[in-house]
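As you look at this complex, bear in mind that one protein chain is not there, while each of the others sits in place.
Take a look at chain A:
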């Protein structure tokens, strides 16, 4: 069963989100050995603060066994930032109808092999169907997804092979990472559904959604969404530091692509050294 948690309802699903962050820590730090920040057993990065959408796969006991995170490619996302090496330093795709998916993983400790409802294969397919249908219903046509070679193999075996890849497979931790392209067409969704024998609606219905919430059932009221004014106030854009401004000026003043690339490389270097913020780097790379 699939549950979508985003900025609108995440306050109701903190327990499920914690399970997801713990799953990500086990997969990306422990199993894949990626350089991710884990605190208190949870892998959480700066993109989790940007109100992404999480597509969660839950087993019959309501436990998170699969997850993926989606962001728009028009705004800050991983390929425009920490995963830029995968694209050989090239700027990422940017389109209203392309989303990025990252942190795609399944729980191999809980799921078994084979093809039953409790298998890795089924959980992966169900998550794919959920992610593809959620994207399609939002008017999205294609997804660029960052995956490791094992996940790539699972996709190929599930009749959900990427139609292309961007950049190159890049060493990352104990394994490597690649950027794959998937279309959100009905043909692909039908193929994955047929492969795993998934019929009917994969998304949790309203009743189940309510039952899965932290303190179920919390009806009515709704979140205090504050006002747009608070929203602006709550996001005071930090003024660029002198050094960040220098980098911005260098990029703006670049007359050739080489000069611009050089200015960006410098900024990336300074960012790695912690002297330029990720936010400023994103602005520099846009």
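The rule is simple: a contact is a pair of C-beta atoms (placed from the backbone, for glycine too) under 8 Å apart; a residue touches a chain by one contact, two chains touch by 3 or more; residues count from 1.
The rule we apply is simple: contacts and distances are computed from a predicted model.
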From "FAD binding domain-containing protein", "Amidohydrolase", "ABC transporter permease" or "Transcriptional activator protein LuxR", the hidden chain's UniProt protein name: "Transcriptional activator protein LuxR"
Selected from A:59, A:97 or A:115 as touching the chain missing from the view: A:97
Which residue of A:29, A:118 or A:279 touches the chain not shown here: A:279
Residue touching the undisplayed chain, where the options are A:181, A:210, A:243 or A:266: A:181
Touch list for chain A against the chain that is not drawn: 6-8, 50-53, 70-76, 80, 87, 90-99, 134, 137-142, 163-164, 181, 183, 220, 222, 225-229, 231-232, 235-237, 248, 252, 279, 282-283, 285-286
